[in-house]
Every structure is written in C-alpha cells, then in structure tokens.
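One protein chain is absent from this view; the other protein chains keep their places.
By written order: A and B. Residues from 1 in each chain.
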Amino acid sequence: MASTAERSALDVVGVPPRARRPRRRRFGHWRYLAIPTALLVVFFLAPMVLMVRMSLLRYPPSTFGGYSFVHYANVLTEPVYRRVAVTTFIIATSAQLLMLAVGIPLAYIMAFRAGRWELPLLLLLVLADELNPIVKIYAWRMLLGHDGILNWVLLRLHLVSEPVTWLLFGRFSVIITLATGWITYTTIPIYAAMKAIDPSLFDVADDLGAGWWTKARRILVPLAAPGIFIAMILVYIPMFTDFVTNNLVGGTNSYMLGNSVNDLILSTNNWGDGSALNFILLVLSVGLSLLAYRLARLHRIDV
Amino acid sequence: MAEAAGALRPVAIQNRIPARLRTRRRFGLGARVSFVLFALLVLYGPLILLAVFSFNRSEIISLPWSGFTTTYYHEALGNPDLRNSILNSTIVALIVAPLCVVIGTLMAFALTRFRFRSRGVMGGLVGAPLILPWLVIGIAALLFYAQIQRTFHVLQLSLRTVVATQVICTFPLVTAIVSAQLLRFERSQEEAAIDLGASRFQVFRYVIMPHITPAIAASAIFAFTWSFNNFEISYFTGGFQLLFPVWAYGTLRNAPNLPIINAISTIISAVQVILIVLAWWILRRRGGGAKAILGALSAEAEPTVTALTGAE
Partner (left out) sequence: MNRKVGPAIRKHTRARRRFGPFAVVTAAALIASACGGGSSSAPPGGSAAPAAISGTLRLFSYSDGFAPAYIKSFTEQYPNVHLVKEPFGNGDEAVAKMQAGFQADVVNSCVDENTLTMVQDGLYQPLDVSRIPDWNNIFPAMKGLPGVQVDGKVYMIPVDAGTAGIMYNADVITTPPNSWMDLFDPQYQGRAAIEDNSTTAIDIGALANGITDPLSMTPDQLDTVKNFLIAHKGQFRTYWQSDSDITSLFKSNEVVISSGYPGNAKILQRDGMNVKFAVAKEGQMLWTCGYGIQTGASNTDAAYALLNWYLDWHQELFEAKTWNYEVANQLILQHASQALIEDASLNAPNSFANAIPASPPENRAAWTQVWQEVKAA
C-alpha cells in the first residue's frame, strides 16, 4: 500500500491517481488474508490432514504396522456399518419429509401471503434456530416421556388407555426432534427461492380459473424446485452426523453414523475406523454441498 | 409473463392480496394463519412448556400442577457446577466473538475487494468450516490436540483448545454476513474517496465502516450465540472446565434433579431471545432496510450457500 509520503511523491511527479491503483491491488489482499489463512491452516487443515493420516495407519496412533487401507475397507464393507448407515438414512429421510411438509407451505406463506408479517416471521424462524439445541432436545424428552405431558393429554382425552411408550426412546422421538431442530434451515432456502418468483403469475392463474393445487403443481413447485433441492441437500449433512439426539432421546434401534464415529473414537478406542468413517462423512458433506452450490449457481438463487 | 399479466389488468407487483379476491381468500386466510401458528407451536411449544413447568413444584415434568414455586431457580443459580459452566461458556463466547469479528471481517474484505487467482480456493477454504459438520471438525481437532500432546507434551484439552477450534468454526459466519453487506455496497463511493486523496485507512473509517457496522454488530451477536450454544466442539475439545451445553448434556443423564435444567434453560433462552431481537433491531434501524435484513438474516441462517456463492 502506498504511504502518504509515497503518494505525495507521486503527486509531484504527476502520475494520475487512477494509474496508481493496480500496484496497490496486486498483493494487497495478503495483508487481509494472512491471519485468517494462517489460522485456517493450523487449526483446520492440519487436523484434517492428521485425521486422514490416522485413518491410513494400521494401528493408530502408533506408526507400528505401517500404512494400510484396512480401515476404509472395514467401514465400507462390514455389515454393522452398513446397518448403521441404513438406519441413519431412514431417520434422516423421515425427518426430511416432515420438514418439507411444514417448510414448503411455510415458505410459500412467508414469501407471498404474509404482508407485513414477513420480517417478523423470518425473525421468529431465525430466533428458533439460535436457541440452545441441547435445551430443545431436552424439551422434547420431557414432552414425550411415559409420564410426560403428551401422554397426560392423551390419557385425559381418553384416546389411549395407558401411556404410549413408543413416543420416547425410539426412532419416533429422534425423527421428531431432528425435524423440529432443522425446520429453519429447510425453510429459508425455499423461501429465498420463492422470493424470486413473480407473484403476478399466481394472479394470472387465478384469473384463468386455476385452483390452489394446480397453481402449486404447475407454478410454485417447479419454480421453487431448486431451492427445495438445495434445502434438502444441505439439511442432510448435519442430520447424517448428529449423535446428540440419539444419545438423549433415542432408544436401542436409532443408532446413527454420528454415534458410530463418536463411540469409535471415545469409547472403543478404534481411531483407525473412526477416522476413516469421519473422513467418509467429510467427503459426503463436501460432495453434497458442491451439488447444492451447482444448483444455486445454475438457477441464480440469490440466497 | 409479467407483460402479459399487465396487459390483462394493471396489477401492482408489490400488491400481495388483490382486493376483489379477499372474500374468496377468507377461508384461505384462516387456513394460512392456523398453519403458521401450528408451525410456530411445533418450533416454540416445547420451550414454552419448559418455561411454564419450571415454576411447577414437582420433580416430574407433567401435570397435575402442584403449585407455583421458584425454588428450582434458586437451586439452579446456587449449583456451583452450573454456575461455573455458564461462566465458562460466557467467557469463551466473549473471547470468540470479537476474534471472529476481526478475522471474519478481514477475510470478507479480502474476498470482496480484491480479485486474485486463489480467490476461489480461499472462498472454499473459508466456507469449509460451515459446510463440514461440527462432529467431523471436532473429532479431527481432538485427534490433532492429542497428537500434539503426545509429541510435544505441552497441550491439554482445555478452554484454550475450545476457543481455538470455535473461532475456526464461527468466523466464516461473520465473513458470510459481512460479505453480503459489502457486496451490496457501491464501490464508486470508495473509489471517489480514493481519487480525492483519502488514505486507505480514511476510506475504511469514514466511507466503508458506517455501512458495514450494522452487519458487524449483528454478526458479533450471532457469533456470540453460536459460540455459547456450540455443543459438538465444546464436547470434543473441552477438558475439565465444563461449558454449559456440555454440562446440560451430561446432567440430563446424571442429575437427580431435572427441574433445575428447566429453570436454567428458561433463563438462557430468555437472554438469547433478547440478544437476537437486538441483532434484528440493529439491522433494521441501521442496516439499510428490508432487503439488507433479509440478506443478512438469510446469510446467517444459510451461511453455507452464501459463502459458496459469494466466492465467485
């Protein structure tokens, strides 16, 4: 960057101001980039590289036994991991469907029908996301328990004769808790995509006699589809790696990939398989994000 | 399509509910309102119930109502482990937030104000902590610190390791929000100031800062909240000094007295509500109108895509 003295010197020489700028720009960005980049390299890239190295050692953390792909082979082929992956996929997809069922109509209402409530609703959505996730999970655990509030209501209304046990400590509670936890994350991209739709299209459709189902099917969903896909893709990432929900409200049949990684490293001491699985989840996350990014660019979603 | 619509009848683009359709829409209005209320109920209902039952004199979180009491609040605030964990979480968040603001803004500047060859890679690198699940980052960080401990015998898991990894995970959020604001900012004002002889610093201080201060303030509040609420990173890289989410997680399976969690959760949620509303107010009053708020809040809630698309 040219100092004041240097600039005054240039003034004297008669170099016009505009001509000076290219010199300042060529390496000026490093002034800003240096610290963040250094931090990212030390505290982000280095751990990742180390983790990959650990997944390739036969008996991590010691180097005895050399390098090998055995841990990746384990994780990708052994039936136990496959079962966990299937369970995770089932739970994540169920939660996804619930979130779409709530998120798409909600996004539609916010984008087109909310009027002056649009910003407050957006605020409420963002606010819900900022509250402590452990607290939110605990709240559901209290609601769904054997002696909990929901069972109390069901008993009082004589809908059941004894408390429903499958509400808690099973896949149901994990799915519900995950779904409510990520509604904001789902709704906002869809909302952003819908904002890009010209609302007069709906008025024209009304004039032409279309009912709400036709409007949704022929106008709304096709135009909002990229946003919906992006939301779906992005929400899968955190759900695939979640382990807290299962530990707090899950039962014996809701063990997820996140639990696998957590237990492999912090319970079984199997750092090889744990790092390998962790790296696979990393690759999966990056892949899904790039897919979402491509979609966003393709449809010029201005999120 | 818009022209065709205009040819049929003049319809203002901004008009959401045309007058002559209101009667037909009355049923629709009822349906919409109830749906929104249902969605809000699902989002907030459990937390509101928690707050209500924190005043119920009973160990079991259910009806019948046994009497109003604030004893669980006293117990919660008198519990030394709980107080320590909240203190630790607040201290960590107070350290992490300013660091994130500074580092994140630097990065935002670099990415938006310069065009350089490695910009795509840098954008990807800074967006990576937002894309990658915190489980993945936390485990990698844990293994990293363990390796340092084994090789150099200097590092132990502690608040320092938590701060380091949390900063990495949170400053991209600041970058996303501030970039969103910087991108909206007209460069011509900046260039005019430079032409008029202002130094780089003066340009920054008098031209750019006033425009991005709301974004910085809002992102500081979000960074603070993210750090306070962060569970995975605190769980994996933390040592003996407990942080609040980790304490809550452990207590849920370890406490003889669950209602104190109700009480403290209500207090914490109330504080966070105030903070976020404050952030929203800052963006609204000083941030430049609805579009800016939309941009910033969307960036906050969807920083992944923002960071990715902003990198081009």
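Definition applied: contacts are C-beta pairs under 8 Å (C-beta built on N, C-alpha and C of every residue); 3 or more make two chains touch, one makes a residue touch a chain.
What you are looking at is a predicted structure, and each value in this text was computed from that prediction instead of being measured.
Touch with the chain that is not drawn comes from one residue among A:Phe169, A:Tyr185, A:Phe229 or A:Tyr293, which is A:Phe169. Checked against the hidden chain, the listed residues A:Leu121, A:Leu264 or A:Leu281 yield one contact partner: A:Leu264. Note that of A:Phe43, A:Trp140, A:Tyr255 or A:Phe279, the residue touching the chain absent from this view is A:Tyr255. For chain B, the list of residues touching the undisplayed chain reads 59-60, 142-143, 145-146, 149-150, 155-157, 239-242, 250, 253-256, 258. What chain A contributes to its contact with the hidden chain is residues 80-81, 83-84, 145-148, 163, 165-166, 168-169, 250-253, 255, 259-260, 263-270.
As a working rule, only the chains that are shown with their structure count from here on.
By the touch rule above, chain B contacts chain A in their complex via residues 1-2, 4-6, 8-9, 11, 13, 16-18, 21, 28, 32, 35-36, 39-40, 42-44, 46-47, 49-50, 53, 60-63, 103-104, 106-107, 109-110, 113-116, 122, 125-126, 128-129, 131-137, 139-144, 146-147, 150, 164-165, 167-168, 171, 194-195, 197, 199-200, 222, 225-226, 228-229, 231-232, 244-245, 248-249, 252-253, 261-262, 265, 268-269, 272-273, 276-277, 280, 284, 290, 293-294, 297-302, 304-306, 308-309, 312.
Contacts from chain A toward chain B in the complex involve residues 1, 4, 7, 17-18, 21, 24-25, 28-29, 32-33, 35-37, 39-40, 43-48, 50-51, 54, 61, 102, 105-106, 109, 112-115, 119, 121-136, 138-143, 145, 147-149, 151-152, 180, 183-185, 188-189, 192, 195, 198-201, 203-204, 206-207, 212, 230, 234, 237-238, 240-244, 247-248, 258, 261-262, 265, 271, 274-275, 278, 281-282, 285-286, 289, 292-293, 296-297, 301, 303.
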